[in-house]
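As you look at this complex, bear in mind that one protein chain is not there, while each of the others sits in place.
Then we have chain A:
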Amino acid sequence: MKNTYFIIALLILSSSQIVLAQLEGQKFISGTASVNFSNTNSDLQESSNNYGYNFDIGLGKFKTDTRASGWKISTSLAGSKQNFLTYVNGNPINTEKNGINGFGIGVGHFWQFYKHFNEKAGIYAGPEINARYNNSKTYQTTSDGSALGENKINTLTLSAGLSAGLYYKLSQKWWVTANIALSDFVSVDYSHLKSSVESSNNTTAQKTLNYQFSPSFRFPVVGFGVRRFL
């Protein structure tokens, strides 16, 4: 009988200090990927399409069992085939624009602090800093429909914030992660927009600087990611 109590007591004590698999020194690679493609075939107009991808790759290392840090690289690319109808002296002219019309690249550094609930799951949270460059080109017909206008936008964004997530261990090597909260409490972005109309020399250059400080957070649309230990 005494033995049983002893075992129960041992269980209670040990359950409060679950022996976790050693994470210290372990390296991991994590990523999310999205690819999209759409195609429209209309009877009256020529076919148009849209395509693009977005890859986020992170490389991190556990400094201790509850602390990790690492780098994040993200790239995105977008392209399309579009048709624009303009009228010159009442005659319709179709212009086809085909090719890559946008790309983005970003680099960031993150620090994560973990709380392991049990052997399978836990939460993490920590600060991150990010720098991102985006470039895009869009077209639209002018308001009178006589010409095609072009907008080129370059944007540089610097931000610092906090992010938090959940993890679930599928196996020793594979984890599934989900974002639960995001915050960009400091951000600065600078963008340069240049618009021009094809048949004229008129251009408009617009320079915008935005900055903000906002100690707030939001719950994002939950995004899942996978993590592989190396």
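Just so we're on the same page, a residue touches a chain if its C-beta (ideal position, glycine included) is under 8 Å from a C-beta of that chain, and two chains touch if they have at least 3 such contacts; residues count from 1.
As a working rule, contacts and distances are computed from a predicted model.
Asks: Of the options "General L-amino acid transport system permease protein", "GerAB/ArcD/ProY family transporter", "Magnesium chelatase" or "Outer membrane protein beta-barrel domain-containing protein", which is the UniProt protein name for the chain that has been left out of view?
Replies: UniProt lists the chain that is not shown as "Outer membrane protein beta-barrel domain-containing protein".
Asks: What residues on chain A make contact with the chain left out of this view?
Replies: Residue positions of chain A that touch the missing chain: 2, 5, 8-9, 12, 201-221.
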